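One structure coming up, written as structure tokens, with questions to follow.
A protein chain is absent from this complex, but the other protein chains hold their places.
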Amino acid sequence: MTIPARLGRLHDGLTDAGFLIGTLGLFLMVAIYCAEVVARYFLGRPLDWANDSFANILCVSVFAMVPHATRAAAHIEINVLPELVPALRRPLAKLGALAGTVICAFVAWMAWSETLRHMAMGILTEQNHPVPVWWMSVWITWAFAGSALYFLRALTGHAALRPLSFVRPGDVTPQPGGSV
Amino acid sequence: MLDWYIPLSIGLIALVALFMTGMPIFLGFLAVIVTGVFWLMGPAGFGMVINSMYDTGTTASLGTIPLFILLGEILFRSGCVQVLMDSIDTLVGRMRGRQYVLSISLSTVLGALSGSAMAVGAMMGRSLLPVMQAKGYDTKLSIGTILGGSCLAPVIPPSLLAIIIGTLANVSISSLLLGGVGPGLFLAVLFVAACLIRVRLNPALAPEEEPVIVTARDRLRALAGLLPFTLIIFMVIGLIMLGIATPSESAATGVVGGIVTAAWYRKLSLRMLFDSFAEAAKLASVILLILVSAVMFTQLLAFTGAIGGLTRLVTTLEVNAWVMLFLLMLLPFVLCMFIDQLGLMLILIPIYVPILGVYDFDPVWFWVLFLINITLGAITPPFGYVMFALKAAAPQVAMRDIFRASWMFVGLTLLGMLVMVLAPGIVTFLPDQFR
Partner (left out) sequence: QEVSLRMIGGWDDRFDGTVAIAAAFGACVAEQSAGRIAITQSGPEVIPPNQQFDPVSRGIFDLGFTTPIYFLGTTGVPSAFFALPPDSELWRARGYWDFADQEMQRFGQRLVAFTAGTGEGDFYQIVMRQPVVEGDRPLDGLKIRGNNYYAPLVVPLGGSLVNVPGGEIYSALERGVVDGAAYPIAGMQRLGMHEVTGYMLRPRFGTSPFLITMNQARFDGLAAEDQQVILDCGHQIEGSSTAELSRLSEETIAALLELGMQETALPEAIAARVNADLAAGSWQTALDGNAQSAERVEALRAMARQHGDAE
């Protein structure tokens, strides 16, 4: 196996891990709010950590899942120009991958610098049970670094971003529960 | 500092141009944000971008977005939607054009279960539209009923749009949810009436259907089949009304209701549950990524003074309240033809809040009208999520037909909004009862 292929496998594996973390996060969110309703209404003892941990897990879940969403070409686009002018489809797709690489890499760098500052200064959440902010902000770096790599792999032809399920007009079978 | 309208116009034009290239929406936002922050604040502002994302990402009320999507996933993947369709099919009486009535009724019921128009549009396009076409119903009118019906989902509670509006505009979320019940039902009735009138005027729109014998027993059984779904409605809206759960929490209890309903029909499996959670988490991630970007874009506009400037501009117009209401509704209607409703909402709501104070509009009434207007953006050509969802769900229909089909229901919805302006009780009656 070539080195790029090995790195690609590693990248895919990490993305899978993020996918599982995001899924588990959603499960925990349901569990926490249901536990809070039961604890507050039926036991009369609200959980003072429920709302805060729900919020923290939401953040982790959303950003942990982003590289998978990029790999699955799940991001929402407005395909007006490519639909109107089919000849532009390929160049615009290349342009999109290039923009994705550059922008996501830059935002990942911004996020990493800020996460380092959160760590260095020991910044905590302003919650009833404070936790380090970097526990959440590190996932922003994860989201954009992972996506930048997928855009790069698409740009260089090492990986295709395949629509796995999300709606893209006339492209794939949609799944329910799409956007608003 | 530059005059506010220069960065505002450059920002908006750049945003629309980037969207049009077909690049992911969040990338368009980020490109404008990073450039704008560098231009206006220098590299010192980069940390702010990340902290803003972190802050929006940890906003608990936005957690309802994944939860509502999850509920829709569970219902669809478990096959509960099919059960629902069969029951309502049995219940709708025999009349010329009954499939149109069925289509609107079914989407109304789905709307009461789901908070997402796109979810309902995709489910309907896959399940009911082929049936209607096979029976010889008019394709355009059939599509129209689905488009119109789907738009009831965010108006009838539960509704994630209503929760987002409530959070951003600082109005009672339970009042907003309740305020959507009247308009949702009123629009459904309006749609049904319009379809029946059109069928009466032009019988070619609806074929004669084979008479099917439906006994009282069948109806009873169909009614019983619907009962488990009331559990979900209760677990969402009931728990809010009884003071057991907050609006945010009710989305989570609704998910439990969905799982119990699936179990009731013996359609529960670990595989189905995992797929639902995974898919919902992915879709929510995609939507929230756009949202955190759109919020940062809005904050950047505010930094330039554009939001304050625009507000001062509109508030100094000194037009009367009705003209102002018309302008406030016209703006999102026109913009929603072209851009993302969610992002637009985040930009408009902070601008609108101070204006509402000046004109003394009832906040619940105004924001419900705004909600309907924003929802309508999903079916106004050329850019609309529900139309895309339908096209993808039913590849046999032409995009052109979808565009044409939508206008009748856009018109009906606008007519409905006009009635709600003249008779505000349609919106305010129910929330007032619970105040």
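The first chain written gets the first letter, and so on, giving A and B; residue counts start at 1 in each chain.
In the analysis below, a residue touches a chain if its C-beta (ideal position, glycine included) is under 8 Å from a C-beta of that chain, and two chains touch if they have at least 3 such contacts.
Keep in mind that what you see is a predicted model, and the values were worked out from it rather than measured.
Colleague: Would you mind listing the shown chains in contact with the chain that isn't displayed?
Modeller: Every shown chain touched by the left-out chain: A, B.
Colleague: From the list B:44, B:134 or B:270, which touches the chain that is not on show?
Modeller: Of these options, the touching residue for the absent chain is B:44.
Colleague: Please identify which residue in B:103, B:174 or B:373 touches the non-displayed chain.
Modeller: Once the missing chain is taken into account, the touching residue is B:174.
Colleague: Which listed residue, B:10, B:131, B:268 or B:302, touches the chain dropped from view?
Modeller: Final answer for the missing-chain contact: B:302.
Colleague: Pick out the residues on chain A that sit against the missing chain.
Modeller: 40, 44-46, 48, 50-52, 121-126, 128, 130, 133
Colleague: Where does chain B touch the missing chain, residue by residue?
Modeller: 41, 44-45, 47-48, 51-52, 55-56, 60-61, 166-167, 170, 172-175, 240-248, 298-299, 302-303, 307, 350, 434-435
By our rule, only the chains that are shown with their structure count from here on.
Colleague: Using the touch definition from the top, list the residues of chain A that touch chain B in their complex.
Modeller: 19, 22-23, 25-27, 29-30, 32-34, 36-37, 41, 51, 54-56, 58-59, 61-63, 65-66, 68-69, 72, 74-82, 92-93, 95-96, 99-100, 103-104, 106-107, 110-111, 113-115, 117, 125, 133, 136-137, 140, 143, 165-180
Colleague: Chain A touches which residues of chain B in the complex?
Modeller: Contact set of chain B toward chain A: 19-27, 30-31, 34, 46-47, 49-51, 53-54, 57-60, 62-63, 66-67, 69-73, 75-77, 81, 114, 116-119, 122-123, 154, 160-161, 239, 244-245, 248-249, 251-253, 255-256, 274, 277-290, 292, 340-342, 378, 382-383, 385, 388-389, 391-393, 395, 399.
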